[in-house]
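Every protein chain but one is kept in place in this view of the complex.
Moving on to subunit A:
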Amino acid sequence: MLTKLALAGVKNRRRDYLVLLAGLTMSAAIFYMFANLATNQAFIKANAVVKSASVVFGFGAVLLALITIVYIMYANSFLLSMRQHDYGLFMMLGAKRRRVGQLVFLETLILGTIATAIGIVLGIVVSKLLVGFLLDQLGLHLAHLTSFYLPAVLFTAVLYIGLFILASLFNLTRLMRTTVQQLLHADQQANQPKSRPFRQFILGLIGIGLLAVGYWALAAIEQLQMTAIPLALVTITLGTYLLFHAAVLAVIRGLRRTTWAKKRLNGFLLGQLNFRVHDYTRMLTIVSLLFAMALGAITVGSGYHRQMPMTADSLGAYTVAVHDANAHQKRLIKQLHVAHQATYTQKVQGKTTYYNAAELKAQPFQLIKSMQSSANGRPHFYTEPLAKFKTSGATQLDFIMLNPNKLGDFAAPKIVSATAFKQLKGATYRVTTVRVKHMADDLTVLKQLDHSEQRRFPQTASQLTIGTYQSFEMMNGIFGGLEFIGYFLGIAFLAMLASCLMFKILSGAPGDLRRYAMLNKVGVRRGLMRGSLAKEIGILFAIPGIMGVIDVLFGLQMFKPLMGKPMSPYLGIGTTFAIFIGLYVIYYVITLGLYLNLVMPRDVARD
């Protein structure tokens, strides 16, 4: 009978349960996707050219597990806050505590198991789509990346079910300890935080100090090595918590004394925030860290994505070299944004390639200055007089690699006078070198051009590259994994953090439902209530957001050693930030929509 009642209770609140189930499913899906990458040894071995990648994955996995625990805790408290009134009622009607306890345990576990199962399936599907999409967008190819990986499935299932068993036990003990009265009236109690200004001030100062230590640790990653990250994690977490605790409450208290607080619903808004923020400090801290990590990961990922062509730009004097360009290649060259173009005649005898001195004199071969000597970080090009070129520029790899003889061995190129060149026998080629303004603008055309050239003149020596486009492709192979991890982690963290915040906020809905019903009776306009709610939730979203942005701005210091000149972790972060914040705002709007739906009093029907 009690089981029937419980089921009926679930049915009546199916909308709330759907929100909960959807959130948990998403969390499980994200975790699976990450576990799929992190535990797939073949994938890591094949792609982790950078040694620290496995460390990154290790940290990522631990972090994600911790976040998952917190996430399930919040989801669980949302569940309990929805159900405790019903459970209290059952007990008041004479149901045995033990029996109700069994119900709670089962309900949590069943919900968790369903969410995990759907989540893993969803994770596999989304892995397939997202990984495909990301790789496509980034122009990467990663070996051994599959969407279904059994150990990851098992890992996710064990962790989640384990956590849900813990959550069930937690609910059980909570229920056993609370009195029926408390269960029935849980949402009517509100704790008003005590104010201890001096203590808060000191704690706030300590918080700022800890944050400073954390930020310094990130900047000094070269000296501190691997200790920097755990040190920063601990100090920034604690610092953020203390700062929020002290500063936000102090600001709200201060505002409450102003006349602004006496206008319309402002006082109500501040009152709400006052006891919310107190209760939310821990969650806001976690969310701000998650925000920072998500944004940081995406910024670094997109930094690599944007800056790799730029770095490649500064690696050589020309982007591509084409021999005896055919009609197709000529068309392609016309589509490029050319900065410099030159064509030379070559004659090949055995292993040696000959050049016409007259041609080189009329159209000197451009060389690139080494990065150390260029001041502004932009590549600098120059030419040499022919006499000097013969001994200096002609010995540089850029010039040597122009030979069409890529298949076999080759000797140093020779420059001969025009008459001598005319009398030379051997195959004649006309090589065109093209340097584009910004490789990033011409990547697709360059790719086609490079492919068609490679089909005509196959290379065996793959470790040597011809032109900066090929250098770029090689770098992509090395750093592409990092870039991918950056994007992937960023999206995963964002999804997690927003759901955390969403649940925490939604779990306050039952209490707010009554408050807004009261306001409605007192005669507060609907628009005013909506506005107040939008502000309240907006502020709860904004606090960790702002803190997260600050964290990232400092945290990017950490990547300075990994992104040497001319790359910089700070370059072009504006767009990345804008896109990320855009996504965050979408989450805010969704949360607000759900919340309005849950707490706004229904319109009085007018006949």
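The definition used in the following text is that a contact is a pair of C-beta atoms (placed from the backbone, for glycine too) under 8 Å apart; a residue touches a chain by one contact, two chains touch by 3 or more; residues count from 1.
In this text, contacts and distances are computed from a predicted model.
Enquirer: Which protein name, taken from UniProt, belongs to the chain you can't see among "ABC transporter ATP-binding protein", "sulfate adenylyltransferase", "Response regulator" or "Oxidoreductase"?
Expert: UniProt lists the chain that is not shown as "ABC transporter ATP-binding protein".
Enquirer: Looking at A:G101, A:G267 or A:P364, which residue reaches the missing chain?
Expert: Among A:G101, A:G267 or A:P364, only A:G267 touches the chain that is not shown.
Enquirer: Name every residue on subunit A in touch with the hidden partner chain.
Expert: 188-190, 192, 259, 262-268, 271-272, 274-275, 515, 518-528, 604-607
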